[in-house]
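Left out: one protein chain. Kept in place: all the others.
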Amino acid sequence: APEKAADPEARVVVANFRAPISNWALESDDAYVLSIAGCLETLAKYDQGTKTVEPMLATSWKQSSDTEWDFELRKNVEFQDGTIMDAKAVTASLNHVLKATAPARAVNPKTIKKVEALDADTVRVTTPAADPLLPYRMASVNAGVLSPAAYTETGIDPMNHCTGPFAPVSEKAGQSLTLDRNENYWDGDVKLAGGEIRYITEGATRATQVQTGEADISMSIPATSLAALEADKQISVLKADSPRTSTLYLNNSRAPFDNVDLRKAVTMALDLPAMAASVYEGAAQPATGPFAPSEPWANPDLGVPQVNIEEAKKLVEASGYKQEKPLEIIAITERAEFAGVGAIIQEQFKQIGLKANVVTKSYGAVEPDVLAGKYDMILSQRNRMIDIADPIGFLQADYSCEGGYNLSHYCNKDYDELINQALVEKDEAKRHDLYRQAGDILAEDAVNVWLVNEQAIDGVGSKVQGYVQDPLTRYVLTKDLAKIK
Amino acid sequence: MSPLATVLRRVVGLGAAVLLSSFAVFLVPFVSPGDPVRALLRARMDIGEADEATVQAYAEQFGLHDPMLVQFGRWLGRFFTGDMGLSHISGTPVADQVLPAIGVTLSLAGGTLLVAILVSIVLGVVSATRAGQWPDRLITSMTHAFIAIPEYALAPLLVLLFAVRFSLLPSAGYDSPASLVLPVFILALRPISFFTVAVRSGVRQALDSEHVLAARARGLGRTQALMRHVVPHGLLPLWTMVGVWFAGLLGGSVIVEVIFAIPGMGRLIFDAIINGDIPVAQGGVVVVVTCAVLVTGIIDLVHKLSDPNVRIGVRHG
Amino acid sequence: MCWAARMCWTPKPRRNPMAEELEFIDLSVVSRQKLLLSKARGALRSGELVAVVGRSGSGKTLLTKAIMGLLPEQLRAEGQILLDGQRLDQLDDKAMDQVRGRRVSMLFQQPKRVMNPRMTIRAHLLEALGAHGWGKARQHEGQVLSLLEEVGLSPAKPIAGKRPDQLSGGMAQRAMLAIALAADPEFILADEPTSSLDSILKAEVLQLLRRKQQERGVGVLFITHDIASIQHIADRVVVVSDGQIVDQCPTAQIFSRDRHAKTRELVEAALPAMRAPRPETSECLLQAVGASKNYTRRAKGPAALEPTSLSLHASQVLGVVGRSGSGKSTFARLLAGLEQPTSGQIISNHGDVPTRVQIIAQEPYSSFDPRLDVRTSMSAAVHRLPEDQAAERMARAMAQVRLPGELLDRRPGQCSGGQLQRLAIARALLTDPQVLICDESTSALDSVAQRHILDLLLELRDTIGLSLVVISHDMDVIRYVSDDVAVFYEGELVEHRPLNDFLANAEHQHSKDLIAALDITAAASSAGGHPGA
Partner (left out) sequence: MESVMARSATSRILLSAPAFILLAIVIVTIAAPLISPYDPDAQSLADRLQGPNPAHLLGTDALGRDTLSRVLHGGQFSLSVALITTLFSLLVGTVLGLISALRGGWLDEIFLRVNDLLLALPEIVIALLIIAVMGPGFLTMVLSVGVVAWTPTARLVRSMAAQALSTHHVEASKHVGASRWFILRHHVLPFVAGPVLAQAALRFGLLLVLLGSLSYLGIGVQPPQSDWGSMLSDAQPHAIRSPWGLIAPGAAIFLVSFCVTLLGNRITHVLGGEDVLDTETKAESHG
């Protein structure tokens, strides 16, 4: 069919799963909202297609020493309020985030030592140690750049203070952010007249909204609503591997799961495809290991673990585990589907003679116990690429002996060695290979049961054109997004 | 009791209510499991893996590691100077979050009550004047059915019907009058029941009262007597109920606010407690309690002032 | 039944030769189970005042409501009602609206209760004038004021702006009359308009009503249970009993001895003026020494009861009169120990036994719990005694008040008002009281029941030496029972003398008014005579 012409007066409504709650502090997740809204931009940008970091507000960068990176800023970029985006503005923005009491995950004093202006168009970023991932960090939304006027005494005021294709003009507290086209956008014409980001935290409501046409794009559709949306011809459903894997964390530090045989047995007992097809409505792929298959560092040879009850029973026997009391599976309430997942696991454990109870608790309530190693199993999921499109932070924090977030309490010297090499490896291919080897070790040790790789699902109304799904949920309103009449 | 004494009593009661309720909210993080500071950080950043230093720094910023009573005292001190403090999550004044929410809630509660009052006056008067006949029986059954409806089952079904199937109404949000239709309808069901019954019994009583008989004897027609003498009297019990329901609706519409994504007071308090943003929860509860006590108090007072019997001090019984 | 009595009619000459007539023929009122009024027949001409008398519950009120077409839903009227030959019973509600108020209007017993408490007198009048609505108030102001002045409410202007609860009982009743007269009706149905008023007001209102009736030539159907009060003003009397008109005739003939038994009963109930004087006793039982009461804590404003000193002797009957709000009940409650005096004290010569002074309240139905059988309510006085003793005491008390024991198993709703007052007395007797205070204990009863109770009280005084305090707004009652009379006026005891002394030598103006009001009914006693007294 011939493409209909985009309507230059059209505005697009995006139902976003996240509401800004930190007064637009850029070190918080609020930065994502501004980025989705096409307001906030960063020096560099991670391109999902080419899987590389590309220029955005900076035209180029170079590493002048192991720890020093010089960013050449794009010329003639104006903030929406008319002031010039120069090195001063950029350093001020970045330093503001670095000074935060609760700093961002990717951009904080531990990863960045200082940011200074070399001249009007050059910014130097100094890292405490060699960090090949710095451009990735500069692509994280937390490193966004706002006009100096945005930084007020009472907090951040994003209205008309960004560089992006859309300028926020008004906000209804707790409800929505309205944006108008930035006529002066540095990267060319903006197709939409404006847009609205609606904060709708209920997943089912987001799905309904795109169905009823109240929203043009609904982000992060819950799996439970997938079938209904797919049945709707007015809506196209976009899916991509998200960097999240639902995982049954096993406590490797105490009995019974300090025994690798038992951990393997547990892995073999679970029917992951069935789980993915049921609770996740087919909106998730059975996991092959710690990484999603589409990630460049995933081991393509790993397959989905096969259910093998006989073998699993043997392994249970080999482990010598005699069950005295039922094991406990904690399902965190933050993720509604885990209650169902827990119920399925409970059933399937029965087949290999393991008794387990599911308890649901809020993550906050169990966190101290889990971190202290006082639990059996917990159902949770972690983002491998928090803020930067690289899993190193995750691999280090979650699985290394000293990892700050090592829920499984796993410790393997070989693994730690690989991670330490990766940390300073400048060559991307080699680094990815190191990640793969690390992942293989985790899989071999059956540290956890990686259940399913979640999909990022966006529902998009049929009138929307030029929408490119970003599984890292950073870019939605772009200059190329359009809507037909 | 003189009106002044009533007012004084209410004011003292209000003070105690505010103090008690804010303290109760304040206790939550101290009694719930988990580290409250980490919970706050998690709310700011989806997956928090804050290290100890960050936690310390953050706690430091808001004085969260001080002894409990010190913290509460500090809150109280600020509160009496008219400052509800800063949100622990956004760091902005609590008032900035509470005031828009109370606006939303007031309009939601106001709309709900308005609808409920109008509907129930009609239903109540019809039912009272047709007592025992089919319209009365129908209305009475309706009122009993309305209170038994779980709104959390009805709301999704109505959304399915009116938003998804027929695309008549928005499914959620709070921007257009249309978006208020479903929430108001659902919230109004229960007050309609109670109000209708109150109007019905008030009107019935007025119908039986001698002054209505006398008005008829004076030559007033049935309808005129109804409009001039029966209904105004019959509505007296309604106003007390309205006050009570208003108080209840201020913070009690959490379910509907959640289902319809309405950024109201109930939701604000609910989320704030869940996220551990205690100053916001405290501020919200204080405002809700104050509004509720004020409204019931004012209605009570108006009631006392306008009721000739009470005003003159005629003995009852 | 006594329709033959029609023959004894001698209608007075009428002012208006074009006499109009309100007639009801075979008028019955039926409830689902019962015939409440059966085949009543009668007529009312304009310019005539007909009294309808009968005991409580005999169907007097129903008669008026049936005529007005205002029966409660559950009741139904049958028969014919004719207004100048026009069948009112066949008119629909809308057409009746044109009759009600304009051609036939009503007066009620409790003026304050039948006025809308939120509306001013002016608003009521405008409504009756058919002039409610925007802007009509100004147009009819003159009419409103002249009506009020006509019923003796002047200055009219401020009174027009008042609400019912801001008026005294007498003023309210006058206002009610103004409202009834507003649309210049041909007939007024007056349902006991005076029985809640004290003697003075009652006399005033009666005279006013009579005057207006004659001036305007309206026909008045005057309902009462007290024959004595209307004997001078009624042209005819209709006697109702148990839903039937049993007798009717010109007023003068009502006292003849060969009338219907029910008529005799009513006539005999009228209280005689004189009673044999009783010997003085000297034993002082109860004494109020400068006792006062102020209900509000603030000292300013008049107290409900100014310091009062008074003593009560054994077997003495003290009659207490005074207009409404003058502090009679307050005084009674102080004596009974139900309230503590603000200053002064109440001294009982028999120690501190609270039950030595008992009080019988006005409303018979409210002094018993409607949900309990009478026995249980009564047992409150003896529940501390062993069961057989208690039963015996109860049986004795029932005998004293001349009631059958089976009444104990009924609920209050199944007893008549007179029976309940006796039960209340019996309950008081269970406590062996020395003093019995009757606070308007008979004013809710019809005249027959009232007479019975008063006679019972006097008998108890004689047999068991009970000392009585009888509070009443009805001077006839006071005169009938009292040895001594105490008059309260605005919270003050203004007169306290032996009865005869009081009647002859009262000094306070209020006392004089009270005595003057007595004269209106004075003739009744001489005309009727009172066997059995």
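In this document, chain identifiers A, B and C correspond to the written order of the chains, with residue numbering beginning at 1 in each.
We adopt the following convention: a residue touches a chain if its C-beta (ideal position, glycine included) is under 8 Å from a C-beta of that chain, and two chains touch if they have at least 3 such contacts.
Owing to the predicted nature of the structure, the values given are computational and were not obtained by experimental measurement.
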- Neighbours of the unshown chain, displayed set only, are A, B, C
- Item | Per the touch definition above, residue among B:Val7, B:Leu106 or B:Val164 touching the missing chain | B:Val164
- Pick out which of B:Leu27, B:Ala53, B:Val70 or B:Met227 touches the chain that's been left out of the picture. B:Leu27
- Tell me which residue among C:Ala336, C:Ala390, C:Leu457 or C:Leu518 touches the hidden chain in the full complex. C:Ala336
- Query: What is the set of chain A residues that contact the non-displayed chain in the whole complex?
  - Reply: 203-204, 208, 211, 222, 224-225, 227-228, 274, 277-279, 331, 333, 336, 339-340, 342-344, 346-347, 357-361, 365
- Residue-wise, where is chain C in contact with the chain that is not depicted? 336, 338, 354-355, 358-359, 361, 363, 366-369, 371-373, 376-377, 380-381, 383-384, 424, 427-428, 430-431
- Item | Residues from chain B at the interface with the omitted partner, ascending | 9, 13, 16-17, 20-21, 24-25, 27-28, 31-33, 140, 143-145, 147-154, 156-157, 160, 164, 193-194, 197-198, 200-201, 204, 237, 240-241, 244, 247-248, 250-252, 254-255, 258, 266, 269-270, 273-274, 281, 285, 288-289, 291-293, 296, 316-317
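In this text, only the chains that are shown with their structure count from here on.
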- Task: Assuming chain B simply isn't there, give the groups of remaining chains that still touch in a chain of contacts.
- Result: A | C
- Taking each chain's centre as the mean of its CA atoms, how far is chain B from chain C in angstrom? 50
- Mean-CA-position distance for chain B and chain A (Å): 39
- Note on the structure: Going by residue number, chain A touches two or more other chains at none
- Item | Junction residues of chain B, two or more chains touched | none
- Item | chain C residues within the chain B interface of the complex | 65, 68, 70, 72, 93-94, 97-102, 105-106, 108, 110, 113-118, 124, 127-128, 130, 132, 163, 165-166, 179-180, 182-183
- Message: Help me check something: in the complex, which residues belonging to chain B touch chain A?
- Response: 32-35, 38-39, 41-47, 49-51, 54, 57-58, 60-61, 87, 89-93, 96-97, 100-101, 156, 159, 163-164, 167, 170-175, 258-261, 263, 267-268, 274-276
- How about chain A: which of its residues touch chain B in the complex? 18, 21-23, 25, 28-29, 101-105, 154-155, 172-176, 198-202, 204-205, 208-209, 211-214, 362-368, 382-383, 386, 397, 404-405
